[in-house]
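Note that one protein chain of the assembly has been removed; the remaining protein chains are unaltered in position.
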């Protein structure tokens, strides 16, 4: 950590900070420049809170040298993490393909979509039983009944199922049915929820928060990992910017950036990023070309009647045709789909 | 709601939408323009999900006419809401002044700060016992012991106390001690938590999410109101933008905008918005001049030793001197402090 | 255009607006809803300034139905525009590949890089002679001497050359040497400059402004087209967001969005978007998979000694190897490179 002092700092000021650094078990290294004195705190800076120094009037700025996350970092583990569940994997050469409706809407529907996406090449079935909705008056999901539909579809198709958890009080319930637990964008910094799923031995999809930096996203992954659960799948789903032509701005750069910083697999959700069915394929192709380890795609038999997120859902036929084309992109970058 | 069809829509397309609108209990009104046909759905559009129409390939866009929130809107209630608790009010001519440390750090500390801010003019004492922290390795708050410190400080000062709730499982515990419950920015769309505090008969401070639009913020307030709790205090605390000179960008315009759309009181938290003690006073003055109904200010005896948010905390003396100056601004806009 | 009146609008108010619409040569269409009266102005709304109505106190909001641009829209011209210059094309099945250094730094350097990128598959040579630099103390470009270097490199390689124009006073000079003129991101709304290049019969690359919406970008293209020059190449180069892990956020979605709204070709500049050489290839691949009509890539023999933008430049060898791999992605989506 580097502490830059304001112009005019005295020897007394420098001494005070030097002692504080030593008290934290680190070594202080002083550089006296023409215009500024700079103090380096050498050692494991993760032990230090930069705020301890920023509070001092004589301090101009404090700069971290190391990333604040550790277990999820590429420095901690060089090799890519590969997660296996129900005979499928996330993180290797083969791309993972999560597909299904935004919301579970019934048994017949889930078994129907499940069969369609399975035969088109999906490796996981997704569907929400608990839905975070902006409006209290909107459909909030089928709850446990929805979880049962997912299990039925898993039995029919053999695909492991992924579903969202919104509330720590539902943890046991959701964990009983789901193979993969999803933490939604709005809960990326619901630290209690992260701590709870960190205690499970089950893969967790951690969606990036709508305005989370890459670093904050990885810090949230660190919350899960620090409780013992290393089976974390990061999911880029678009960030909030000034642009209104798309629902969110799909941050495709985040994929290679995260893969350079972390060993965790990263998948992309072009459906939520774009908010429009017509943009799903170009963004899915972009994600694959940029190095994503998988995709999450919304599929619905009748998007115009979907209880949520209809405009961005693909019909099963369109999904199947898209997978054929995306397979060529995957192969062009040395992956399989 | 207005549904704009793509160029080339047929009579058949128009008929289909007209029938769907009627089936929802509304009236359809057709305008055939030179380049586009436009269909108005007349009636209570809150019943309709715009997505039902956006999913149709022939639909170009769907525009809401009415705001999606109702109970918290100025149309629903013309007069300003004034909330009373423990002999203090939020929302009237007198500005509410919440002050105290970011985190509760001990009994002596809370009673000490409590006394200082009370004598300087604070009307509420704030302090976090459960802290949402970006890093799992940072101080997470004192928990129940912290709540007890708050109560002790309330007894010593007579000030009602406000503290954050992060987890629905802590609701009974926090509600037992706190006079006002705060929902933090990261939980603004933790809909389960909103639903739970909506069932209480206790004022709730709803902080604006870091990238929430004014409309989303009011929709989250609607979640609370729709469960029966109308005692909602909105708190602007800065939004995330590209600018890095301040921790967040304090959206001072949101204050008059929200007050025109809603009857709820709006307070401002310049400490979190700025992230630097030196900016607290100019932003607090700006908030008052823009029509805020109160302030939330972080105060700490030794900011450089605070366990969280030190850089933005004021010392008690500086706080007291600032209140004297802000009082003049309040009076200039017809308020008291 | 749709004009939504505030609750409580009187017959008199409606009449006043109806007459204003008629005076503009359009037809007014009135819908009286339960809570709001809505007036449609039917006809060519591009003639009307929405502000004419937004200024009236009784008007709540004004919504455009049609896009404000016309000549560059897909409705105006269904087929993709293909631009030919110096034997090369931009906009067809074959991807255009602009490559070269950020700044022209000398004759030998330009001829050297020109040869290397030409043999690797580049179809245009780029290089800046006039450089917009954030600091007045930074290298500002070689000026006319730089233009001469470009021409020399064109003679040596046969590649048409593209270079930036910053000032209307340099127009004749730059147009004399360059085959393609670039308008940089910072000048996307330098309307005088747009008007001037609109009078030329030469292709213009219009970079997207750092915080321009897709609509504003297309409006700037409309400025050029409205003066008679239809040879416009749009270039996505990243937008400004809160994320600091990359220099800009590459808005890959803008590529398919623009291609659906406009007939103009769209290329991508992953070098400026990312700001780091290591991200150029994944973003270039993403752009191709998303439907871009070409790429602009910074190449420098010694990036660490570049007078500008070194960190994002590729060495010629790395560039050549990248082109081989990107060719596979291009073929996977039915294009050639």
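Here the chain labels run A, B and C in written order, and each chain numbers its own residues starting at 1.
The definition used in the following text is that contacts are C-beta pairs under 8 Å (C-beta built on N, C-alpha and C of every residue); 3 or more make two chains touch, one makes a residue touch a chain.
Being a predicted model, the structure only gives us computed values, none of them experimental.
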The one residue from C:27, C:77 or C:189 touching the chain left out of view is C:189
Where the complex has a chain not shown, which of B:16, B:195 or B:246 is the residue touching it? B:246
Check each of C:240, C:259, C:272 or C:328 against the chain that is not shown and name the one that touches it. C:240
So that we can see where the missing chain sits, which residues of subunit B does it touch? 211, 213-215, 239, 241-246, 249-257, 260, 273-274, 278-279, 282-283, 285-291, 325, 328-329, 331-333
Hey, which subunit A residues sit against the chain that's not shown? 2, 4, 7, 29, 31, 33-36, 38, 40, 42-44, 63, 65-66, 75, 211, 240-242, 244
Touching residues on subunit C - with respect to the absent chain: 46, 49, 51-56, 68, 132-138, 166-169, 186-187, 189-192, 195, 210-211, 216, 219, 222-223, 226-227, 240, 303-306, 308-311, 313
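By definition in this document, only the chains that are shown with their structure count from here on.
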Among the chains, which is located farthest from subunit B on the basis of C-alpha centroids? C
Give the identifier of the chain nearest to the protein's overall CA centre, each chain being represented by its own CA mean. A
Any idea how many Å lie between the Cα centroids of subunit A and subunit B? 26
Determine the centre-to-centre distance between subunit A and subunit C, using the mean Cα coordinates as centres, and give it in whole Å. 31
Touching two or more other chains in subunit C are residues 211, 241-242, 244
